[in-house]
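Here the complex is missing a single protein chain, while all its other protein chains stay put.
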Amino acid sequence: MTSTAHLDPTTATAPWSLHPDRALPADPVLRPLAREVYAATRDLPIVSMHGHVDVALFADDTPFGDPAALFVTPDHYLVRMLVAQSTSPHGSPGVRGVQDLGVAPVPGAPDGTAPAETDPREIWRRFCAGWHLFRGTPTRYWTEHALVEVFGAPVKPSAETADALYDHLVDRLARPEYRPRALFERFGLELLATTDPAQSPLADHARLAADGWGERVVPTFRPDPLLHLDRADWATQVAELGAAAGTDVVDYRSYLDALRARRAAFVAAGARATDHGHLTADTTPLDDADAARILDRALRGEATTADARAFSAHMLFQMAAMSAEDGLVLQLHPGVLRDHCAGVAQAYGPDKGYDIPERTEYVRALRPVLEAFGHHPGFRMIAFTVDEDTFSRELAPLAGVYPALRLGAPWWFLDTPDGMRRFREAATDSAGFYNTSGFVDDTRAFCSIPARHDLARRIDAGHLARLVAEHRLDLDEALETAVDLAYHLPQASYPPLSA
Amino acid sequence: MTSTAHLDPTTATAPWSLHPDRALPADPVLRPLAREVYAATRDLPIVSMHGHVDVALFADDTPFGDPAALFVTPDHYLVRMLVAQSTSPHGSPGVRGVQDLGVAPVPGAPDGTAPAETDPREIWRRFCAGWHLFRGTPTRYWTEHALVEVFGAPVKPSAETADALYDHLVDRLARPEYRPRALFERFGLELLATTDPAQSPLADHARLAADGWGERVVPTFRPDPLLHLDRADWATQVAELGAAAGTDVVDYRSYLDALRARRAAFVAAGARATDHGHLTADTTPLDDADAARILDRALRGEATTADARAFSAHMLFQMAAMSAEDGLVLQLHPGVLRDHCAGVAQAYGPDKGYDIPERTEYVRALRPVLEAFGHHPGFRMIAFTVDEDTFSRELAPLAGVYPALRLGAPWWFLDTPDGMRRFREAATDSAGFYNTSGFVDDTRAFCSIPARHDLARRIDAGHLARLVAEHRLDLDEALETAVDLAYHLPQASYPPLSA
Partner (left out) sequence: MTSTAHLDPTTATAPWSLHPDRALPADPVLRPLAREVYAATRDLPIVSMHGHVDVALFADDTPFGDPAALFVTPDHYLVRMLVAQSTSPHGSPGVRGVQDLGVAPVPGAPDGTAPAETDPREIWRRFCAGWHLFRGTPTRYWTEHALVEVFGAPVKPSAETADALYDHLVDRLARPEYRPRALFERFGLELLATTDPAQSPLADHARLAADGWGERVVPTFRPDPLLHLDRADWATQVAELGAAAGTDVVDYRSYLDALRARRAAFVAAGARATDHGHLTADTTPLDDADAARILDRALRGEATTADARAFSAHMLFQMAAMSAEDGLVLQLHPGVLRDHCAGVAQAYGPDKGYDIPERTEYVRALRPVLEAFGHHPGFRMIAFTVDEDTFSRELAPLAGVYPALRLGAPWWFLDTPDGMRRFREAATDSAGFYNTSGFVDDTRAFCSIPARHDLARRIDAGHLARLVAEHRLDLDEALETAVDLAYHLPQASYPPLSA
């Protein structure tokens, strides 16, 4: 599709820089207002209350790997786009599937599974050759920011510039100021929440705390594999849970006790929240006796699919009950059908770009938890969605009345310039600004964190500028609201528990 | 969250006024066009064809109560937002639940139900202290308009200004020119439709008519409680219906006769429409024999949930059949799950802000009525929705072919600047402008009626201005269309029957 030559080839030799007004509204009335609002938040510290950066990165503080390992292979946004174009003649040269971007077969992959490309430079070239495919996507936006603002990349990616860029990045990655802790400081990160298995001993967090970083990187309690009885590794995970909690999990009571013990350990380590990825938002509780019977069946390896579905909803309710006790904020991320292509998952493992959003129902699904705990002063729940229809119809009306419920930032496929704009336009009517919980980057791509927060601040600035220009909000209110959205709301939505 | 001081404290002392261009597009090309279009409708009389203002207000013409009773306690938009922030440290000071805003427990409320705040000044202070929570919401927009344009309020609400504002409003409310009939005149209301129970004797309407106001305030026939067999008070309501109709309701035939008699009484009193709030839009009719059997069970107190569901759909079909006979326009308002939190409803009654929209299906649900009466020259149905996805997918395509169906204005949670803009952008493609039925305010807040109609005119002006600026419509057409939307379409959609 690269049918038209670059119109001005001289641009390729100009030093690459990003426009200061990027992602602000183009309208000549809105732009100066948006600039003014953005200026109020641009330099605020980053409070990153939900994400998936590995804590070991900071505990070890070893240099990042090569450019492919940093930017390409682990980034499912990026991998999926290149794979999607792998059969197009001019799409992704050299890419036939995830393996050609460095994704390795899992142990036990079917015979004949193609091996991973092992040359990082070759992977990087494939990415650069497909750069045009990302036009108009958030991946393009985030990657530009990281390359230019974090790494000072001199030229845009392309087949021609791939090697030079690679060498540039390798050089930078070897420097001490590109180590994880140094970048943490440079990014203006005030607080970073990681996501950790419930049974994690939190050893890396302890090492970090010993280095004086305990206030800056905190864990998040993620018990998903323990709550979904139909996961292949459920029994193993439960055994690990028991070991970590010092409790033999032999029945429903000891199972709950072990979860409670781990939650307490997380609170002690500075955790502020739990995180739950469920296929639906269902929170219907079971009778204790029924729950106990299902768990017994699961421990005997006899749980059915219906058992698993009912139990995961029940446990979401139990997690809410425990949150009302211990104060951990319950984050709910429902509605994604994982590993849509079973063949890819069997060969290369989960989360390789084949997770697809589904229609999600919240009104009846959340009713049990909201009726039970929606007015509980100690309970806080943040609901996310990948089904944007629910913003105006379900989530904003719910968050606009129940004190315990906050509406999460646009998630995953919606975490984009236009997605974030539509979110504000759809959710503010019923939820206002103050029943939303602030931006979360939800990323494992550490170097994209500044890009993501900066983009959210720009989009909010544009939205607020429009309200001012339409005389629906005063400028002083817009400035205050922008600061609240960028900084105070995430703090208030995830309050510290040990303080 | 009021973390940033007001940047320009002098603005607080300037007299409060609203910008003449508010809610018009900010774009410098669109704004002058939008101004011109808006100017063509700004001073047109208000035709308010659907709402919930109590007719007794005008029959008695006694002064309004205190500011809290006028603005806060009965307004579920406002109450819900303050409740939603009741556990936030800087959210709604002094608000722990609906009771702190003056909402009183119902008879039979559970023991321990918190009593209502009885000091209206205190309630008003709580509202003013939470004013920042409404930023970007329609409540903010409507309240500003009412305070400034109707009441000449000198300062914006805040914790600091609450008392002064309260005193100002009390002073105004005591004046004769703030009585209901005087405001009716001042608002430029040409016609106001109220909503009345089917069994209402319409005595207040008769009193008004005797005063010469019969052409200006007309009733609307609302039989909901009689059509939903599972309502706790169904039997009582049916007894009242029989009494009002002079018919003993002992079976299906006498039930229908009584409804028909009341419809005739409403027509005689000037009614133009019926109004139906159902959980779904289902209009599937039953065999008469089945309907009769279900009604018999209901009269014996033995109707099941399935009976109730089937019967309410059947009766919607019957209402359409009667409309085709007597000409009353059938208004359908489906898709809201009422009283999501049962505990609040048990303590404080229905409609306290816990009504939540649900996904709503229209294509198959409306098919029985549309196949039967969709081309009937005497039948007119107006469908509303709180599920905006249905505008482009279902309702505009249906209204764009069936002569009897008109698409209602964006309803409830969608009755907002951005909601109304999205409605025009989504519905016009398939329905055009002339298969929509004009703005309805649907409000019980009498003093917000001018704000709501004015806002709708501004949003339509902005939409039409964009069509003109994009050369998709001529300016003279835009001006004519604006006047049609604001004035002629509501009239034509709800034609008088007694003329």
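Think of it as A and B in the order they're written, each chain with its own count starting at 1.
What we mean here is this: a contact is a pair of C-beta atoms (placed from the backbone, for glycine too) under 8 Å apart; a residue touches a chain by one contact, two chains touch by 3 or more.
Remember, it's a predicted structure, so these values are computed and weren't measured experimentally.
S.K.: Among B:R22, B:R293 or B:R367, exactly one should touch the missing chain; which is it?
M.R.: B:R367
S.K.: Which of A:G51, A:P67, A:G97 or A:P285 touches the chain that is not shown?
M.R.: A:G97
S.K.: Please identify, in ascending order, the residues of chain A that touch the omitted chain?
M.R.: Residues of chain A in touch with the missing chain: 1-4, 6-8, 11, 18-19, 21-28, 80-81, 83-91, 97, 132-138, 140-141, 337, 340-343, 353-354, 356-359, 386-389, 413-414, 416-419, 422.
S.K.: Contacts of chain B with the missing chain: which residues?
M.R.: So the residues of chain B touching the unseen chain are 27-30, 361, 363-364, 367, 370-371, 374-375, 377, 389, 392-394, 396-405, 424-426, 428-435, 466-467, 469-477, 479-481, 483-484, 488-489, 492.
Just so we're on the same page, only the chains that are shown with their structure count from here on.
S.K.: How big is the rotation relating chain A to chain B when the fit is done on Cα atoms? Please round to the nearest 5 degrees.
M.R.: 120
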